[in-house]
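A single structure is presented below for examination.
A single protein chain has been omitted; all remaining protein chains appear in their positions.
Labels for the chains are A and B, by order of writing; each one numbers its residues from 1.
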Amino acid sequence: MSDLKITNLHKHYGAFHAVKGIDLDVPSGEFTVLVGPSGCGKSTLLRTIAGLEETSSGSIEIGGKDVTWARPRDRDIAMVFQNYALYPYLNVKDNIAFGLRARKFAEAEVEKRVARAAEMLGIGHLLTRFPRELSGGQRQRVAIGRAIVRDAILYLFDEPLSNLDAQLRDDMRVEIKRLHKELKRTMIYVTHDQIEAMTLADRIVLLRDGLIEQQGTPLDLFERPKTRFVAGFLGSPKMNFVPATLTAAGVKLADGTALELPGRSGLKAGQAVMLGLRPQHIAMAGTHLAKGHVRVPVVIELVQPTGSRVQATMPLGGTSIIAELGAHDVSRPGEKAEIDIDMTRAVLIDTTSDKII
Amino acid sequence: MSALPLHRRHGVRLSFRYLIAALLVVIFCFPVYWLFIISFKTPDEIFAFPPVWYPESIQFSNYKVLFKDGDAATVGNSLILASVSTFFAMIFGTIAAYSLVRFKTGGENLAVWIISQRMMPPVAIVFPIFLLYVWLGWVDSYFGLIILYTAFSLPYVIWMMRGYIEDIPLELEESALVDGCTRWEVLWKVVLPMARSGLFATAVFTFIFAWNDFLFALVLTRTEVTTYTVQVTHYFGGQSNFWAKIAAMSVLGTIPVFFTVAVMQRYLVRGISMGAVKG
Partner (left out) sequence: MRAYHEQTMPATAVHPDRNFKYWLLAPAIFLLLLIGLFPLIYSLVVSFMRIDMMDTDTSFAWFYNYKNLFKDGRLWWSLAHTLLITAIALPLELLLGLAMAYLFLEKMPGRQIFISLLVLPTIISPIVAGATWRLLFDNKYGPINQILSWFAGERVNALWTINPTLVYPAIIFCEIWQWTPFMFLILLAALSNVDKSQTEAAEIDGARFLRTFRYIVLPAIWPVMAIAILIRGLDLFRIFDIIWALTQGGPGTKTETISIYAYTQGFKQFETSYTAAIAFLVVFILTVICTWAIRRMGLAK
């Protein structure tokens, strides 16, 4: 059964067409992440699901009930906002209890639920404090607490971690993931951060210009992107794109370097393409060349250590590419080296349609 | 440049500032002092030449007369009119301001039309209102004056509350909507508490406007709901004023505002600076 079913949803703001016909089905208990660059319509989509924006056309069903024209309060949803949305004049306990009281829960039940949510989030000792006395991370926990005390069908998160610093963001990500495992509720999470999307999602819905570009499991999108946009959006560092021309056996780069592509058939020789190579699929030359790999001599231009790994920039076929290498593989720029590229994982993109071949 | 060391110069400057400040306080407070002091004087002291700068003893007979004759009840009238009209102006004005801010109802034009109502000189509309009230039978009634004061304060309330409501983060309201509040509950449980200090500051000023009104009260009251401002002028005479009554009545009429302002002071200072900064 699906908890959320969106059919041909459109949203206009005056002349601006923010959501251009989206169909989406979210099964019960799934953690779905809406991700995309800013302006792609992901927040608008979430807010339309919540009923905070009016639908221009199309329909929304939550828990099998058509709620396209329902008020937010009648949609059986809970939501966590980007700036926490805590009421400064209420203490933590009253903040968490706000939604229950608005729905006229008995006070004993309110107490019980608030206590349980607070314990789950480790904020039991903060209940009498006011929001201004809390740190950013604590505020976010309270905001999440306010959502999870409710028995909603759908839990919505609108970029909840974007105001936290990097360390806290990692902690909270783990926390949210744990909560989902414990609560087994249907959650929809909006972010522009592809790492958050990859780590949290059961399923990623990647949006672009008000349309769904591709949806699937994180691994699905990472390994089998359907368009250049998807390939470039997911993964860090970003996928390298090298202009090339198809040959019978593989591709030829702009500087004449020929790379063999194993296991591909029906390639149209002479067609202009983009060769997509993930930095993770490029390694220093080993003692023997693995099957499906090609070996290329390069000159290292730039070295950026990240601790466990090092990101090395080097020219290939007339453009700069980044490779993620072992921490001790290269030490300084200007070094001559040989790299092995895993061509079985390479993607080819049709330059006219930007689709993956 | 003076040859004095810096800290000495600083000290001299500070004493100078205190001197001026004290002088200003004397100038600005003396009339108030005089008013108070007359209200406690005996007729002999009031009509003494040269004037008596401070009375021998504080005596309340001037006030007793006002209470005995029932004149003091006009302060009660003013109190009822000003507080009830402030109450309604705050409610209607705040919800209207909320509509203007949150839903951009009527666009910029409506907002400008509303504020332009504030510029209307009372004397331009007091006459037609008088005719309207005669026709409706509202002259000399609480109801009529309350409606009038409420309407007259509305542009100010709407204008001020607009500024305060604009500062409320939209997320707070949206969160309440999702959490199960109706639109009215959002107003009640989120917007009003968030705009609390603004509400207080605006309410005090609205109260003072209604409290101070003289022209409307002069025209639209007869005997039943005479306000204290009108009552004060009843004691004016061509050559001989009822000095003691003028003073005592004025003091009675000043005390409620004085207390309101004293109690609300911290909201007012913030209100003025915010209102001033936001325009």
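Quick note on the criterion: a contact is a pair of C-beta atoms (placed from the backbone, for glycine too) under 8 Å apart; a residue touches a chain by one contact, two chains touch by 3 or more.
Note that the structure is a prediction, hence the values are computed from the model and not measured.
A.B. asks: Which of B:S61, B:S197 or B:T254 sits in contact with the chain that's absent?
C.D. replies: Checking each option in B:S61, B:S197 or B:T254, the one touching the absent chain turns out to be B:T254.
A.B. asks: Looking at B:V65, B:L79, B:L192 or B:I208, which makes contact with the chain not pictured?
C.D. replies: B:I208
A.B. asks: Which is it among B:V12, B:I58, B:L132 or B:V263 that touches the chain not included here?
C.D. replies: Among B:V12, B:I58, B:L132 or B:V263, only B:L132 touches the chain that is not shown.
A.B. asks: Which residue numbers on chain A touch the omitted chain?
C.D. replies: 54, 68-71, 74
A.B. asks: May I ask you to list the residues on chain B that touch the chain which is not drawn?
C.D. replies: Within chain B, the residues touching the omitted chain are 14, 17-18, 20-21, 24-25, 27-32, 34-35, 38, 46-51, 53, 91-93, 95-96, 98-100, 102-103, 105-106, 114, 116-117, 119-132, 147-148, 150-152, 154-155, 158, 182-184, 208, 211-212, 214-215, 219, 229, 232-233, 236, 241, 243, 246-247, 250, 253-254, 257-258, 261, 265, 269, 272-273, 276-277, 279.
Criterion: only the chains that are shown with their structure count from here on.
A.B. asks: How many angstrom lie between the CA centroids of chain A and chain B, rounded to a whole number?
C.D. replies: Centre-to-centre distance between chain A and chain B: 57 Å.
A.B. asks: For chain A, which residues are in contact with chain B within the complex?
C.D. replies: 50-52, 71-73, 75, 77-79, 81-85, 87-89, 98-99, 102-103, 146, 150, 156
A.B. asks: Would you tell me which residues of chain B are touching chain A in their complex?
C.D. replies: 169, 171-172, 174-182, 185, 189-190, 193-194, 196
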